[in-house]
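Dropping the structure in here first, questions after.
One chain of protein is taken out of this complex; the other chains stay put.
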Amino acid sequence: MKTPLLPANTAFWFLAPALILIVVFFFLPVAASLLLSFTDFDIYALGDHERLRFVALDNYLRLLGDPLFWTALKNTLYFVLVGGPLSVAVSLGAALLVNHRLVRFKGLFRSLLFLPVVTTLVAIAVVWRYLYHPRYGFLNYLLGLLGLDTVDWLGDPDWAMPAIILMAIWKNFGFNMIIFIAGLQSIPVRLYEAAVIDGASTWRQFRHITLPMLAPTFVFVTVITMIGYFQLFAEPYVMTQGGPANSTLSVALLMFQEGFRWWNLGYAAAVAFTLFLIILTGTVLQLRLRRREI
Amino acid sequence: MAVFSEKPIKTLLLHLALIAAVIATLFPLFWMVSVSLMSSAEANRFPPPLLPAAPTLEHYRMLFSRLNLAAYLLNSTLIATSVTVLSLLLNSMAGYAFAKLRFKGRDRLFRLLLASMVIPAQVAMLPLFLMLKEMGLVNTYSGVIVPGMASIFGIFLIRQYALSIPDSLLDAARIDGAGEFRIYRTLVLPLCKPILVTLAIFTFMGTWNDFMWPLIILTDSDLYTLPVALANLLGEHVQDAELMMAGSVLTVLPVIILFLVLQKYYIEGLVLGSVKE
Partner (left out) sequence: MRLIGFLLMPALLGACGGDREKTVLEFWAMGQEGEVVQSLMPEFERLHPELQVKVQQIPWSAAHEKLLTAYAGDAMPDVFQLGNTWIPEFVVLKAVDSLDNRLTAQQREDYFEGIIETNEIDGRLHGLPWYVDTRLLFYRTDILVKAGFSAPPKTWNEWLAAMAAIAALPGGDRYALLLPMNEWQVPVILALQMGSELLRDEARFGNFRSDAFRQAFRFYLDIFRRGYAPAVSEAQIANLYQEFASGYFAMYVTGPWNIVEFEHRLPKSMQGRWATAPMPAPDESYPGVSLAGGASLAIARSSSRKDQAWKLIEFLSEPEQQLAFYRLTGDLPARRSAWLHPDLATAARTQAFKTQLERVVSTPKIPEWERIASKIAHHTEKAVRGELTEEQALAALDKDVDRILEKRRWLLRKRAP
């Protein structure tokens, strides 16, 4: 029969494959994860489901009393609050440079600066481990040339997180740079022309035209960066395993260790949901704050 | 424009700054290639040499002969290609539906999907593992491929682009008696080609570079993807900088080439994906 399908039905057939997959492989596990976080699923329960109990909010309470969780949260916030703004600042700087009206070969510069974004993090972490090598690494060699003391980048608890932040900025700044460039290009040229006629300095142009006009881009970039940075995992997993002295243990890494190393799935699910709540709060806060500013 | 001749010094300084930034950015990649070509004795010298005195391919040979790298390369290619092809099909269908087909609750459903992008993937991982276990997909290629076959971001990207297709075009086709799937196949897909290319690159690279999920779901080393194999290798060969660098080069090279060839699509798509509603 070749009766034309009703629009609603058509839409259904177009949507169903993708949506069913998303529901089954994302929404359902998320819901299951929430349920899991109210149970004491652990290695005993893995062997025999009879040994599973409903524990209500116990996992969350335990979390609040777990010094390891607070360490992980502190480290993650360090990464987000120091690494995030630095990363956005570097991106903006690069975007302003590349997009400057005097610069030629814009496309070439943009592509080259973007290259780290597409690389594989694990491979890059391998490379940076050697850049950070206390004896043969290039960074310490540079420090030596400048007459500074060398640093045991990944071995010293005070330096390990800065080292990871540096690498993350290198890897990520290109992404936001592209978005900033697009934002800069959407600012009408006549605004600058008017400012030049008024005799405004470059700094004043930047302060009073560029920054306000970039505000929506800023909101997008900071929110995206924050969400991504909160999920810090592969960098410490490959570079430091969370060490030394747990100085690079992130919340996502803690979840991975609790969940897949020790199979405390109930507890790990509580960690995951707490991370989610923190990200959600952060996002809503950012959006509110910016909205008021604008 | 007269600006160029007016400010030669400023122009020069700007370009110098940019070149310095490019050198700093590309240095780790350059060094990776350089060290991968050094002999073991040379790589562990201080100060670190910039270029190999006598370039050698011995580490690459070792990766392929002793460490089974060809198999991992194949695994990664197979998985990334499968995910790309399948997700392209499913996401484009859904994206098109959200953009151009009218049905009840469409916008609300779309907003819900968008909002759920805030949920970190890690939240779903634990039960997903148990679920795939029940389906017998743990330690199989499908265990990596199936969960990646549809993505909210992909749907979003296609929808943003498909919005620009004029309704009149679709209506004309309908009046001509074309079925909805035919319209999608012969009209919408060709019109969406640029964004499909973009999404294909995104998906391929994302899958190629993904680490946490294959690490969890693949237990047999014969099935490892390159990043997982590389991390595994690192556990054993921490001291062999040259060897690890060679492995990194082989992992990174395919995605870099892909990017350089298709960068126009990549960057345009990225900008489109970041445009606010």
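Per-chain numbering from 1; labels A and B assigned in written order.
Quick note on the criterion: contacts are C-beta pairs under 8 Å (C-beta built on N, C-alpha and C of every residue); 3 or more make two chains touch, one makes a residue touch a chain.
These numbers were taken from a predicted model, which means no experiment stands behind them.
Undergrad: Of the residues A:Leu57, A:Leu142, A:Ala245 or A:Leu287, I need the one that contacts the missing chain.
TA: A:Ala245
Undergrad: In the full complex, which of B:Asp107, B:Asp167 or B:Asp220 touches the chain missing from this view?
TA: Answer from the full complex: B:Asp220 touches the omitted chain.
Undergrad: Touching the left-out chain: which of B:Ala124, B:Val146, B:Ala162 or B:Leu226?
TA: Only one listed residue reaches the unshown chain, and that is B:Val146.
Undergrad: Contact with the hidden chain only, please: which subunit A residues?
TA: 40, 42-44, 46-47, 51, 53, 62, 67, 152, 155-157, 241, 243-245, 247, 257, 260-263
Undergrad: Going by the touch rule given at the top, which residues of subunit B touch the chain that is not shown?
TA: Subunit B touches the missing chain through residues 71, 74, 78, 82, 86, 129-130, 133, 135, 137-142, 145-146, 215-217, 219-222, 231-232, 234-236.
Throughout what follows, only the chains that are shown with their structure count from here on.
Undergrad: From the mean C-alpha coordinate of subunit A to that of subunit B, what's the distance rounded to whole Å?
TA: Computed from C-alpha means, the inter-chain centre distance equals 16 Å.
Undergrad: For the complex, give me every residue of subunit A touching subunit B.
TA: Against subunit B, subunit A makes touches at 4-5, 7-8, 10-12, 14-15, 17-19, 21-22, 25-30, 32-33, 36, 94, 97-98, 100-104, 109-116, 118-124, 126-131, 133, 135-138, 141, 144, 170, 174-175, 178-179, 182, 216-217, 220, 224, 227, 230-231, 233-234, 237-238, 252, 255-256, 259-260, 265, 268-269, 272-273, 275-276, 279-280, 283.
Undergrad: Tell me, which parts of subunit B touch subunit A in their complex?
TA: On the subunit B side, the touching residues are 3-4, 7, 10-11, 14-15, 17-18, 21-22, 25-29, 31-32, 35, 43-48, 90-91, 93-94, 96-98, 101-104, 106, 113, 116, 118-131, 146-147, 149-152, 155, 179-180, 184, 205, 208-209, 211-212, 216, 226-228, 230-231, 234, 241, 244-245, 247-249, 251-252, 255-256, 258-260, 263, 266-267, 270-271, 274, 276.
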